[in-house]
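Down below is the structure, laid out as structure tokens.
All protein chains of the complex are present and in place, except for one that has been dropped.
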Amino acid sequence: MPVFTLPSIVAVALLMAFPVVYTLYMSVHSWYASSLTSPQFIGLGNFRRAFLEDDRFRNALWLTVYFTAFATALQLVLGVSLALVLNRPFRGKGLVRSVFLLPMVATPVAIALVWMMMYNPTLGVMNYLVGLVGLGPYRWVSNAAIVVPALAVVDTWEWTPLITLITLAGLATLPIEPYESALIDGASVTQMFWRITLPLLRPTIIVALLFRAIDCLKTFDIIYVMTQGGPGFASETLNVYTFQVGLFYFHIGYASSLLVILFALVLGVSLLLIKVRRAAW
Amino acid sequence: MRVSLKTWFLSIVLSLLLASPALAQKFDWQQAKGTQLRVLLNKHPWQGAIEPHLKEFETLTGIKLVAEVYPEDQFRAKVLVELTSGASSIDVFMSMPAQEGLKYVRAGWLQPVDEFLKNPALTAPDYNWSDFLEKTREAMVIEGKIVGLPIQVENTSLMYRKDVFQKYNVKVPTTLDELEAAAKALNGKAMTDDGQPGYGIVARGKRAAATSQFAAYLHAMGSTWLAPNREPIFNNEDGIKALELYGRLLRLYGPPGSENNHWYEASSIFSQGKAAMYTDANSLFPVIEDAQKSKVVGKVGYALFPRGPKGQYGSTVAAWGLAMPKTSQNQKAAWLFMQWATAKEQVLAVQSEKGVLGARESVWKDPKGMAKVPADLRESLTVGSKVGTPLWNPPVVAVAECRDAIGAAIVVAIQGGEVRAAANKAATDVRRIMLETEKK
Partner (left out) sequence: MLRVSGGGRDRINPWTYVLLVLLLIPFLFPLGWMFLSSLKTQVQNTAYPPVWVFAPTLGNYREVFQKNPFFTFTVNSLVVAMGSTGLALLLGLPGAYAIARFKRTGIALAILTARIAPGIGYLIPWFILFTKAKMIDTYTALILTHLIVALPLVLWVMIGFFEDVPGDLIEASRIDGCTHFAAFLRIALPLAKPGIVATGILAFIFSWNNFLFSLIIAGFKTRTLPIAVYSFLSYEEINWGGLTAAATVITLPVLLLALLVQKHIVRGLTLGALKG
């Protein structure tokens, strides 16, 4: 490999490898980031504690999966539907794409703030709007039972456009032949959709799903700013919990093991989806 | 003309004699001149009151102050982060030794100031350590060493709307049973400026933040955090009753979403006139009486926290202070700042200007200091500070984690869940946390 690329590779290695190695190392130690005591090797002790003794961890694991599944499913359905609707002729596609971008690029902290306002149980506009169709009022993120869906709605608002955009790009590359033959055979629009469009779109959709699932598993900003994992621990996903443990309680060892678990989870989901995608070819 | 040698000699002696008492009396505030101090402050009424005066310190001592201010949660995290690294450049920081002191002392992060206090070259002669309220002085002592200087004092107390109680003819509660009855009676009654209904009571419910105020209910019921052998006992019968009461009050007579309320939200609800009662630290007095933001200025009564069924006092007494990290490179200058900020003149200033409740007896006796403080507040504070318990937090090393564990039980109580199970779980968690973090 040419010399001029070396600094780049070295930089990547340092930036990425160092934290990975450090985290793996720490995950089998017990350390409280104190300047007085040094890390103690405890083998799989952290992992055992997480899975067998720590309720809060199991809760966090469940919530992470719940949030991801809910949000991803919602975004997928909405995103693809939206793409199909938008995939028709009209002027101003650029403008529409711009508008769609806005939720994705807006600063998550600002978004979280506005949604907190809108979700306010007594003064927020969300209760007003759902009241117009006879629903609510709800306590939204103050209600342990619906806080996760409420947060998923915010994530959906933010990222559905991504799925739409990816799907639109995918739609643009679909071949004509299958449709021409189908038309000749007298197929209806719906039949063409279910038998041709969707299957052909599958790889694209799966890619979108992959990216969104990974990001949902790792969502932090919105949850932390809006609820800090509350009420109680009802929205404390693994990411938020790890943050508390590592940067608030300073159990660096335990936090590292949680990170390894979270990473394994994300990796597992990714590998699964990659496999499904390969099968789709 | 030649002055005789004798005259010279006499004049020199005379001038020396005249000069030395003056020299002896003058404490050298300039002894650390030219240093720069890094001071970390919590966003708190005291900080707001002292900030306009910081320039006076700089002029007096020639020391440059760089003050950083953060909101409470971030502030605590920031201080902890820096001290943990062992390489911090903080010189002075606001601290509540009763909260984090044990951990910090055991980790070797705090500089005891006993020696500074005793040294006349370093401490102004009129400083008067014994002028501070006894309980606040005690609050600054961890494992036998003085680790901070008190800047204010506060109790968990009962703040209530005098006008609302009068209007509906309800007696101001002095016991927990009366508290519940009053909350029930006033919940839903019109009490805002424009005649809207409000809540019977408001209080913190946000996990860890609620723990310190719940402490009052816990102690009033007759329980406490740890037994003498340091086993958690807040899940005994009295403790469970306290939890149930706290949860009931907020669930039935408090605002929805209480589990998300820190003092910022709770005090806002109260100062917008939407609640008849508020149990929290009376150091929030300046916030509630802020003419620019509060709608209940002048309508609020400050009472001692209600007593329990067995006559127990619930009042807690807490004091913020200024502490110095051991790693500070400018300890002399830091000490000068600490004592200046807590000297009588400054305490009088913050108390008379902004109503920040200082910890000095002399200021409490000074009419200027009491000008802004209503009589009932003075009385409840005085009594509360005498009978109150300093245990507004469990006396452990891993305070943050234990507060979260106990806070979880509080949230369950507010939500109407299984209190007993939650309390027992919290106790188990606290025991485990203590075992892990307190091996000596």
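Each chain carries a letter (A and B) given by its place in the written order, and its residues are counted from 1.
The criterion applied here is as follows: contacts are C-beta pairs under 8 Å (C-beta built on N, C-alpha and C of every residue); 3 or more make two chains touch, one makes a residue touch a chain.
Remember, it's a predicted structure, so these values are computed and weren't measured experimentally.
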{"item": "Listed residues A:L44, A:A106 or A:L272, member touching the removed chain", "value": "A:A106"}
{"item": "Hidden partner chain, residues of chain B it touches", "value": "43, 68, 70-74, 78, 81-82, 84-87, 89, 264-265, 267-268, 271-272, 293"}
{"item": "Chain not shown, touching residues in chain A", "value": "1-5, 7-9, 11-12, 15-16, 18-20, 22-23, 26, 33, 82, 84-91, 94, 96-111, 113-115, 117-118, 122-123, 125, 128, 157, 161-162, 165-166, 169-174, 176, 179-180, 183, 189, 192-193, 196-197, 204, 207-208, 210-211, 214, 217-218, 220-221, 224-225, 239, 242-243, 246-247, 252, 255-256, 259, 262-263, 266-267, 270"}
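Here, only the chains that are shown with their structure count from here on.
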{"item": "Centre-of-Cα separation between chain B and chain A, whole angstrom", "value": "41"}
{"item": "Chain B to chain A touching residues, read off their complex", "value": "77, 80-81, 84-86, 107-108, 206-207, 255-257, 259-260, 398, 400-401, 404, 408, 411-412, 415, 425, 437"}
{"item": "Complex contacts: residues of chain A adjacent to chain B", "value": "32-36, 55, 121-122, 139, 141-144, 227, 230-233, 244, 247-250"}
